[in-house]
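Remarks on the structure that follows.
A single protein chain has been omitted from the complex, and every remaining protein chain is retained in its original position.
== subunit A ==
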Amino acid sequence: MLTLEAISKVYKVGAFGGRELTAVQEVSFAVGPGEVVSLIGESGSGKSTIGRMVLRLASVTKGRIVFDGTDVSRHTGARLKAYRKKVQGVFQDPFSSYNPIFKADRVLHMIRDSFFPGVSASQWRTKLEESLDAVRLDPGQVLGKYPHQLSGGQLQRLLIARALLLDIELLVADEIISMLDASTRIDVLNLLAELKERGLGILFITHDLSLGHYLSDRSVILRRGEVVEIGPTTEVFANPKHDYTKMLLASVPQLHRKWDMA
């Protein structure tokens, strides 16, 4: 479904773009339907940059992003919009994901105005209820509220509901639970597992290894913009080949215990 073919990202930094910073270097991996791929690495290793390239929020310096057989890395205009019907994202900070001066459900209306201008009010209401139901949000509790009146977990669910309005095939989830409290985290993870069951591909970005293994089929270990290890999550975690992965695993001692018990 999604295949990254040696994508690189070079940022121009400094005055007049004088210096170059290679944030991502020739990264290749794939995400299939119903597959969860964890992208794991320290802070600053380029995870978000990859996610943003997949979402086409950041330009791709080199390489190709192939989605369902077509290279989407240079799409613009109508073709880019069509791509975004299939691929959506949720980000780390739920509070900065909402414009603070507007009601939270504005993110849903925006989808309607932009992608479904012709849909009737009653059809839209049905659609809305379906997707809110899928993320187990009570419409009465979240619609018509301002972002500060909702919890981080509700806000993230609402963003997932927003993406589901579009019948997406791939969701880029960039550290979406790292700012939530522990009990809400599990709920959101379970929700992602349900979506996976429904055939959704998920690119699960995290710096926290103990979250990476929970629902992912395959793991990509990223270090300074380069992939150091890639494989089925169980193998990568049980039998890390690269020193960096071993070091990452060693720095999360309680994880081993959890893993052994499982």
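We take it that a residue touches a chain if its C-beta (ideal position, glycine included) is under 8 Å from a C-beta of that chain, and two chains touch if they have at least 3 such contacts; residues count from 1.
Quick note on the criterion: contacts and distances are computed from a predicted model.
S.K.: Hey, which one's the missing chain according to UniProt: "Cytochrome bc1 complex cytochrome b subunit", "Oxidoreductase", "Peptide ABC transporter permease" or "Ni/Fe-hydrogenase 2 integral membrane subunit HybB"?
M.R.: "Peptide ABC transporter permease"
S.K.: With the full complex in mind, choose from A:Val27, A:Ile65, A:Val107 or A:Leu180 the residue touching the hidden chain.
M.R.: Final answer for the missing-chain contact: A:Val107.
S.K.: Any idea which of A:Phe91, A:Phe204 or A:Phe237 touches the chain not displayed?
M.R.: A:Phe91
S.K.: Quickly run down the residues of subunit A that touch the omitted chain.
M.R.: Considering the whole complex, subunit A reaches the absent chain at 12, 16-17, 52, 55, 57, 81, 84, 88-89, 91-93, 96-102, 107, 110-111, 114-115, 159, 162.
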